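Complex shown without one protein chain; remaining protein chains in place.
Chain lettering (A and B) follows the sequence in which the chains are written, and residue indices restart at 1 in each chain.
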Amino acid sequence: MPHAPEKRSNAPIFWLLFGAGGTLSALFGVGLILVTGFLAPQGIGIGPDALSYENALAFTQNWLGKAAIWAVISLFFWHAAERLYLTLKDMHVFSDLGRRLLTYGVAAVVTVATAGLLLAIGF
Amino acid sequence: MSERRPYVRPMPRDWWARWPFRHYTVRELSGVTIAIYAAVLLSGLVALLQGPAAWDAWRGWLASPASLVLHGALLIAMLWHVRTWFQILPKTMPKLILGGTPVPQRTITLIGTSVAVICSSALVAFVLWRPF
Partner (left out) sequence: MTERADKTIELRVLRYNPVTDEKPHHQSFTVPYTSDMSVLQGLQWIKDTIDGSLTYRWSCRMAICGSCGMMINAEPKLACHTLLRDLAPGPVTVEPLNHFPIERDLVVTVDDFVKKIESVTPWLIPKHPKPVSEGPYNQTPAQMAAYENFSACINCMLCYAACPQYGENPKFIGPAAMAILQRYDGDSRDGGSALRIDAVHGEDGVWGCTAVGACSDVCPKAVDPMHAVNQNKMNTALDYFLRFLKKRDTK
């Protein structure tokens, strides 16, 4: 064959996380921002107790709640990481290692930290 | 008689800020704001772990005008993300053939955007009608 075999890229890992975060945010992002940014804190259509400490704790201690919070926070970060990594590359900002640490590195730390927080909050 | 001396033009370093690529750069940066929203949620999680006092302080900030402005900006960016995400969807998914002809890309964009409207509306409806 005329082509030289090219070294396989690890991009698929980051690209699939980017795609998962992009899809999740495209489907539910607007609804989430409406709920947590406007309706709940302003008490619009929802009782003032909705965001009480007890309610928030109960939601976060539920294993389904935990899964949803972990997926949203970590995948949203992975989505932004891929986009920021490529945009910084377009802009010639930082070295490649610097860009990776700032984007994928932060997303990885956030993923682990969120899991840690959710475990610390308990069941 | 003739001599080859191919001339290589330099690539402008700021092409991403110029027409017609500005639209692409704005699209990418609208995706980056999604992490800012996730960071807001993450800070709430930290406050929750710290206890009722920290949580109430976080709630207080969430109701502040500064938070409203931030979430307004995040909402606009998120709407742009939704729009552009489904504009690109027909280019990232496998080609869809129905009844021997490719499904038009506009149709795929329309279906995707409609599903997003349904999902986000369902989320809001669920929260509004759920007895707390």
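The definition used in the following text is that a residue touches a chain if its C-beta (ideal position, glycine included) is under 8 Å from a C-beta of that chain, and two chains touch if they have at least 3 such contacts.
Everything numeric in this text was worked out from a predicted model, so none of it was measured.
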Partners of the unshown chain among those that are drawn: A, B
Which residue of B:Gly44, B:Pro90 or B:Gly112 touches the chain not shown here: B:Pro90
Touching residue (missing chain; options A:Ala50, A:Leu86, A:Leu102 or A:Ile121): A:Leu86
Residue ranges of chain A at the interface with the undisplayed chain: 1-3, 5-9, 11-13, 15-16, 86, 90
Positions on chain B contacted by the hidden chain, ascending: 2-9, 11, 15-16, 20-21, 24, 28, 88, 90-95, 97, 99-102
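Here is the rule we use: only the chains that are shown with their structure count from here on.
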Centre distance in Å when chain A and chain B are each reduced to the mean of their C-alpha atoms: 12
Chain A-touching residues of chain B, taken from the complex the two chains share: 13, 15-16, 25, 28-29, 31-38, 40-42, 44-46, 48-49, 52, 55-56, 59, 62-63, 67-68, 70-71, 74-75, 78-79, 81-82, 85-86, 92, 112, 115-116, 119-124, 127-128, 132
Contact set on chain A toward chain B in their complex: 19, 21-23, 25-42, 45-47, 49-51, 53, 55-57, 60, 69, 72-74, 76-77, 79-81, 83-84, 86-87, 90-92, 107, 110, 113-114, 117-118, 120-121
